[in-house]
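All protein chains but one are shown at their positions in the complex.
By letter and in written order, the chains are A, B and C; residue numbering begins at 1 in each of them.
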Amino acid sequence: MFRYFINRLVLMVLIMLIVSSVTFFIVRWLPGDPVSLWVGDHPTKDQLEVARENLGFNKPVYKQYLSFLKNICTLDLGISLRTRQPVMLELSNRFSSTFELVLFSMLIAFLIGFPMGLISALKINTLYDYFIRGLGYIGLSLPVFWLGMILQLIFFGVLHWLPLQGRYAGFSFLDTQLTFNSGFLLIDSFFSGEWSLFFDGLKHIILPALTMSLGVLGVVLRTTRSAMMDTMNEPFFKTYRSYGFKHGEIIRKSAYKNTLVPVSTVIGLSFGLMLGGTFLVESIFDWPGLGQFSVLSILTSDFPAIIGVTLLYTATYVIINFLIDIFYALVDPRIHQ
Amino acid sequence: MEKIESRKKWYLENKRTQSICGGYAFGFLQLILTQNMIKKIRRVKAASFALCLVFFIGSCSDQARVDNSFVIATYDDVKDWDPATAFSLEVLPMSNMYEPLLWYDAGTKPGKFLPGLATSYSKSSDGLTWKFNLRNDVSFHDGTKFNAEAVKFVVERNKKLNGGASYIWSAVDQIVINSPYQITFTLSSPVPFDKIVSSQYGAWMYSSSISDVSKDSLLNGYGSGTGPYRLKKWVRNKYILLEKFDKYWRGWNKGDHFKSVIIKVVSESSTRLQMIDRGLADYAILIPVQLLKTFENNPDVTVSYFHSWTNEFYLLNTKKHPTDNIWFRRAIASSLDRKTLVKHIYKDTADEAKGLIPQNIPLFQEPDSLLKFDLDMARHYLEKSKINLTNTKTDFSFVSTYEEYRLTAFMLLDNLRKLGVALDLKPGLWSTNWDKAKKLETAPNIISMAWWPTVSSPSDWFFALYHTQENPLFNLSHYSNTVVDSLTQKAWKLESIDPGTAREIYKELQDILIDDCVVVPAVDIKIPSVRKSNIDGFKNNPAYSTVFVYDLSKN
Amino acid sequence: MGDILYKIKDLEIKSCSEDGHLVILDKINLNIKKGEKLGLIGETGSGKSMLGSALMGLVPRGCFVSGGAISHYFDSFTSTSSLRGVKVSMISQDPMQSLNPLQTIETQFSIILMKRFGYNKNKANEHILKWIQKVYLHEVPGILDRYPHQLSGGQMQRVMIALAMSVDPEFIIADEITTGLDANIKIGILNLLFSLQKDLEISVLLISHDLISVQKYCDRIAVLKSGKIIEVADTKTIINKTDDKYTKTFRRLPNRTPKQKPENNSEPILYVKDLYKTYGSNKDTVSALNGVTLEIYKGETLGVIGESGSGKTTLVKTTLNILERDSGDMILRTNINESNLTKPSRKIGAVFQDSMGSLNPRMGVYDILREPLILKGVKEPKTIKTKIMGMLDKVHLGLSLSQSFPYQLSGGQRQRVAIARALMLDPRILILDEPTSALDIYTQEKILDLLKEIQTQNNLSFIFISHDLGVVSEISDRIAVLYKGNIIESGKTNDVFINPSHDYTKKLIDSNAWMDKNANI
Partner (left out) sequence: MHLLILEFINNMKIFLQNLFLKKSALSGFVFLCGLLFLSVFIPFISPYEQDIYGAVHFETAGQPPSFSHWFGTDTAGRDMLTITIRAGFYSLKVAFGVVFFSVLIGVPIGMFAGVASKRIDEIIMRITDGFLAFPPLILPIAITAALGPSLNNVIIGISISWFPWYVRIARSQALIISSLDYVSISRSMGAGKLHVIKTHILPNSVSPILTQATIDAGYAILTAAGISFIGLGAQHPDVEWGLLITQSRAQFINHWWEVFFPGIFILLTVASFNIIGDELRNTTNEKRLNSG
């Protein structure tokens, strides 16, 4: 078990290395000179030179690459050219807002997706099952950004129930003292009793979370359904049936473990899809998260920021998959050898 | 402020207890439900319904706003707090925190200078020595006195830093302090020094205590000027809080002034608009024209358009094929239909451009030969250009985030398509477009530009845009003409001594540039000011793109 | 014989798939008496497992009872579903799959007992321990907290028997419980089942396709052929006097005496000398072949008997040189030279078991036969055509078949194509790995005759590998027994069969009962 753990870890580091180098070189091709971004609107020529100097863009590429690797080990991702803040700082306060959005969407996706997948597996080929599979198809082929705009149109344009964009209304954040500061707006405001901020935050997160979760719903539905069907066709099911157990009992008593494995794959898969989805959803809903930050960085070819955010995204992605593998090993004893 | 403080403390205390028991109740309810959740799906539905109910009731009580504060919703945050080098959005807070020696009132025609921290000033006949008499009853926010010494310190520091707009002081040769409240500047050339002193960038007077403030604190919130409001709190990317400076020299008894100014960063324009609609903000900046339509008939929101010194135009690259051909440039110039622009695209939030510089800037005189929109004329020009149109590619780079630029590009593309010219659109963010346009090998043929003066004089356009520069910064049409260069220098120096001839020269400059067809003027922008109707005291002064909260009051 | 437990009255079961209904069981009439040991034999696919499931009231998804009824006479129980796990229990075919791989034996055992008797945790454990001792598994260290995959097939089947008995049913259905197990374990399982059956006086329904083991334990036997019961009688009548041809084939009484080949002591055409082959990375290696030595003489058939897991597939692949051997050499003597083979040689052809894997489903018969010629470099189409047509003739296949695809052919036809392909390169030696095991008995005989015919015509030598003693003994002149990667015994066919020296070979012969002396045949 331990050896399995170690070489998974080594693999993870290796992948992170490959990803960071690939991004490092792709970013070099991006059009636009980063220094002009740094200096701002009306610089004079020598200001440009000075900026190029201290940002180190005049050194040959391989030297830059070596210093880049050295910095990564010390988690110093350099300064973002656009916002002039250390990239690490930018990423940390944006990470919590993206993470909050993704977790909330995960919650919705699984609250809706999992039971529906379960029911459609139990009641095969009934009308309900066709309806859910249809929903699955639509879910899979939904363009996430379009869905977001349609929801905005309905809930903001026509019904005026929910706000158009943003993470919290303009004003309410001003005079609130958050006793509990974990970066998660909803949790902080809930525990520090800021009811209006909490409900305001809730109202703001509904639409983006719904967009993200509907995007992933298709995958969750289909995988849960096929996972349930597979478990029910497992030969040991027949043995338990022959001892008088009903479907529900078998699942509750013994087969729940078997369904956990494919379901955990769904979690990993949908997490990855959602990370991709943040790019578009966050720019539609002006959500101050990593997606919006990376889109802006790429458009303005802000090198350090792009590399930083890509690394963070990939790290989360790889860690999630790593945790899922460990979860596999724990649940399924056969994987030990 | 004290009242607000106490109310908040009470509100906080009992709120915490309230939330804790709320949390327990909610958890307890959850526990009962999960136990028999699996058996009875019905009960889950009931619980979730109850939750939604609570949620909707809770959301109706919107947060009432702390009163007597003026809230501005802007689209981006301040980047640099040093008044010497700040060169972009910082005008909004700084115009309420600092004051220049003279104010320039461009609202009336022609503009006149009002006393700021200098009560009066005089200049020598050759325009090289300027004497200012300063007020003696002014002190900075940090308590230090305002005197000639402070002015000398500011100008010398600006010149040394040489950042942002401090190049405007380059003409200052010598500064002599005659008396504690009188100062004399001797210039190297007879530039209109009064305009420089009243510029909205780099001309604010600040306390000498700035030198003992460390570099990074300048980056995260510093301000000590003589203006009506002082910096109280700044949370990056969220808001700036300015509060009343009690010892302000003009005093606080002229009507019901605002106690504090809150500048909130709201990046999405529709949210800024929504804040005004729901009373969460009093003033909103940079609202796209299309969204303004929704507020036409809303009584408690006033939308008014002020003339401004910002104009939009399209520079033609004179060094890159095919726009290096004069006839080709003329064909493009006569394919831009300014009437459709104003009527359909800008929807009357801009005036048709009369010349290369905004029509309401002082010393403006209309050039006589601006090319009119005429596709047949354009076709004629194309024949004269003798360019084989099939394989020529003309690229047009514009800022992708502005709807007006995009629609103009569409129109130009359609008109040129009718002439057989293929236009290749390259939308992008300003920094990327600008960087490409600077280097000739990556420069586009046409690039969209907007310009507003640092110093309220037409020379700003001619110096920055059409003056010869080896590796160009803003001369993105890579144009160089010695006559234009010399005329610009001449006009700039005559501006204060002999404004009449300066006006003549500026007209002549425009005619030369139109003949060479270096630029296609489009519109002069009218800046929409979107504000609550119950606030008055707004004055239109194109020289300063900001709001002077001191003059405002709630009726 | 006590009263009746089950009365099956012209039961009919159909399966519904896209293309209409398939009849699986047709007009079944059978009574099962209390305390009786009933045998049910039939070919695979004759519907015997379906009958077992029907008795349990567990008709699989997609099938339904379209006629007749099963009535049972257990005292107070009404519906068949309430019988399950109380009065009736079942032991299914594949022991490794019968329990949830993610839970230990103990947890699953106690789940079932708690549901059956309402025991609490430790009462159930006590009961489990009792039954584990009854099936002689108590000496296996830590048996209870092991996972199913950590037990061998035999051990798992013993656990399933313990489980089935522990709910003290009155009737047990044992559905093909010994297939897939090694010969020596098979006998142990059956003895255990029926000894327990005797103590608890339970009635048992033993479902199997192997008549020999059924007739040893059951007092009455029913024969099922494609959904119909063609004969029900007590064991004696079934074994001796019945005249039904189909039932006879079960006993496989080959009346053919093994042909005695004149002794030829010339040099062996292929000499395989102590072959070694291990798999796996550095630490945990599995030695598939350790020191295999074989000689193959001209025109002679060497039969190799090996059960699954004895390393026979590795042997085939190493002799064909498509799998690299660790050590040992393979001397091929042709009339001109003598070479130690390391690369695949055209002199050795191969025919495999054909579970649809030996013919490329996407290639027509013509292309399949054309491939060896292309590899040999034969170019112009005319010679290719004549060679292929000639070969089709040789293996008695209609020329019209050359355009059809493998899935359009029957099992026998597919195997003929495989043989034809092996002969295309005129090899000297043919390696046959279980060529007939997947076929029914008629086609099996026809293919064996074809092989003998070809052998005599082309004076080929065969290496015939199979686990089926009957077939091997019929065709091979000399026999080698492969067990756990080494040849434990070899010699003339008769010598090996009549007095086997190694006890594993004895057990093998005994379990196949072909020449069982004490059977009163």
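FYI, a residue touches a chain if its C-beta (ideal position, glycine included) is under 8 Å from a C-beta of that chain, and two chains touch if they have at least 3 such contacts.
Since this is a predicted model, take the numbers as computed values, not measurements.
J.: Report, in label order, the displayed chains that the undisplayed chain touches.
T.: Those shown chains that the absent chain touches are A, B, C.
J.: Of A:L9, A:I124, A:I138 or A:L323, which sits in contact with the chain we cannot see?
T.: A:I138
J.: Using the touch definition from the top, which of B:V91, B:L128, B:L286 or B:L407 touches the missing chain?
T.: Once the missing chain is taken into account, the touching residue is B:L407.
J.: With respect to the chain omitted from the figure, which of B:N68, B:N178, B:Q290 or B:T501 is a touching residue?
T.: B:Q290
J.: Tell me, which residues in chain A touch the chain that this view leaves out?
T.: Residues 11, 14-16, 18-19, 22-23, 26-27, 29-31, 137-138, 140-147, 149-150, 152-153, 156-157, 164, 272-273, 275-277, 279-280, 283, 294-295, 298-299, 301, 306, 310, 313-314, 317-318 of chain A touch the chain that is not shown.
J.: When the complex is taken as a whole, what residues of chain C touch the one chain not shown?
T.: 317, 320-322, 343-344, 346, 348-350, 352-354, 356-363, 367, 371-372, 375-376, 406-407, 418, 421-422, 425
J.: Which residue numbers on chain B touch the omitted chain?
T.: Contact residues on chain B toward the absent chain are 270, 288, 290-291, 293-294, 340, 344-345, 400, 403, 406-407, 409-411, 413-414, 417, 424-427.
Following the convention adopted for this analysis, only the chains that are shown with their structure count from here on.
J.: Go ahead and note the Å separation of the Cα centroids belonging to chain A and chain C.
T.: Whole-Å distance between the two chain centres: 52.
J.: Take the average of all CA coordinates in chain B, do the same for chain C, and state the distance between these two points in whole angstrom.
T.: One centre to the other, that is 87 Å.
J.: Where in chain A do residues touch two or more of the other chains?
T.: none
J.: Touching at least two other chains at once: which residues of chain C meet that condition?
T.: none
J.: Tell me, which parts of chain C touch chain A in their complex?
T.: So the residues of chain C touching chain A come out as 56, 58, 81-82, 84-86, 89-90, 92, 94, 97-103, 107-108, 111-112, 115-116, 147, 149-150, 160, 167, 284.
J.: Within the complex, which stretch of chain B touches chain A?
T.: 4, 8, 12, 15-20, 23, 38, 55, 58-59, 61-63, 65-66, 71, 73, 79, 87-88, 162-165, 167, 219, 236-239, 262, 264, 266-268, 270-272, 274-275, 280-281, 428-429, 431-432, 434-436, 438, 442, 454, 471, 473-474
J.: Could you pull out which chain A residues touch chain B in their complex?
T.: So the residues of chain A in touch with chain B come to 31-33, 36-37, 40-45, 47, 84-85, 163-166, 169-175, 177, 179, 190-200, 202-203, 252, 286, 288, 299-301.
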